[in-house]
Structure formats: C-alpha cells, structure tokens
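For reference, the structure discussed in these notes is given below.
Shown here: the complex without one of its protein chains, the others still in place.
For subunit A:
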Amino acid sequence: WAQQGTVTPEGPRPSHTYKVVLLGSMSVGKSSLAYRYVKNDFRELLPTVGCSFFTQILELDEATVKFEIWDTAGQEKYQSVCHLYYRDAHAALLVYDIANKQTFSRAKLWLEELEKKFLPDEIVIALVGNKTDLAAEREVTTEGEDFARTKGLLFMETSAKSNHQVNDVFMAVGELWHGSSPFIVTEMLLPASPACTTP
C-alpha cells in the first residue's frame, strides 16, 4: 500500500491507501454496497458499465486511510478488462446475493480466478452475502460461511438496502490487511519512506 507522511501539529501523520475491488455476478449489489459505503444512501442504480471508481477517506485517530474502491460490471464482456483492476488490490470483496444460489457458485469461480493471480497473503478476500433484508427468499444459508472457513476467507452478510454491516465489511478488510501483513514491520522500520509499493 502507498504510504505518505503528512505533517500535522502533533507530528507526522501517516496516511494509507487501500485498494478494494468488488467482484461478483451482475445485480448482486456491488454498486449498491459501494454507494452505501461512500454516500451512506441506497437508490435504484442502473447496471454498471465497465468499471466505476470511488474514493472514501477516513480520518482515523492514528492515520488517514483512503479507500480506493473499484466496482466492476460483472459482465462477461468486461472481464478481460476488469482483471486489470484487481491486479494491485489489497482486498477483494466477493459478493453474492443470498437470495440467488447461482451467484454464490459464481463467487466461487471468481475466487479461483483470484487464486491464480495472487499469493495467499498478498490479498485479503472477503466473501460477502448481500441482501440479508430478503430473508424470506434466502437460497444460500450456511454454505457461505462454511465455504469461507474452508478457504480461509473473511465472511460477512450485508444489506446495502437496510445498511446492515456495510461499513463493517470495509473496516474488516482494512484491519485484516493491516494486522496480518508482514508489511507493517517494514513500515515501522522505514518510517520516512514516502511511498512503498505493494508487496
């Protein structure tokens, strides 16, 4: 991750950039999750064309964290292009729709794709079952969590519509990256380094 030092009255204030990509089938709610997280709102969005890019800046006590969020269209014709966007990603949210079993199967395929591109500790992957507000139509039950456990993924269920655990997902991937990364050591050893590249 990119790290920059900003000087504040209290001294240098580190700032971190996280690149997070949203992956998953069409209409599972990727754009809605991004929109909820960035704007804290939910509205009917028309399907994404290509990729969308959002930023969200968090002023935490100890640092400024900038989330760069890549939202992909999830359509086959864009796949050749979108793989570029998860290339340097710190975290990937693999989203499926809990009311649509097929989208869960697709999420597994996305994971295979990711595993080809990244070493296990290069990227934080979270499996996200969205649309929990549609509990009555639920098609994916414990499989989600089970699968996540066997694959060592972070797991969370969300609803962009009713704002259930959306913030938490983004915070969790941020923290997990921060905590598990050997990079944190490097960072402490090299506090003056203006911009460290991704491991």
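The rule is short, and it goes like this: a contact is a pair of C-beta atoms (placed from the backbone, for glycine too) under 8 Å apart; a residue touches a chain by one contact, two chains touch by 3 or more; residues count from 1.
Throughout what follows, contacts and distances are computed from a predicted model.
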Candidate names "Ubiquitin-fold modifier-conjugating enzyme 1", "Vacuolar fusion protein MON1 homolog", "Dynactin subunit 4" or "Probable electron transfer flavoprotein subunit beta"; UniProt protein name, chain not shown: "Vacuolar fusion protein MON1 homolog"
Subunit A residues that touch the omitted chain in the full complex: 26-27, 31, 34-35, 38-39, 44-54, 71, 73, 75-78, 80-81, 84
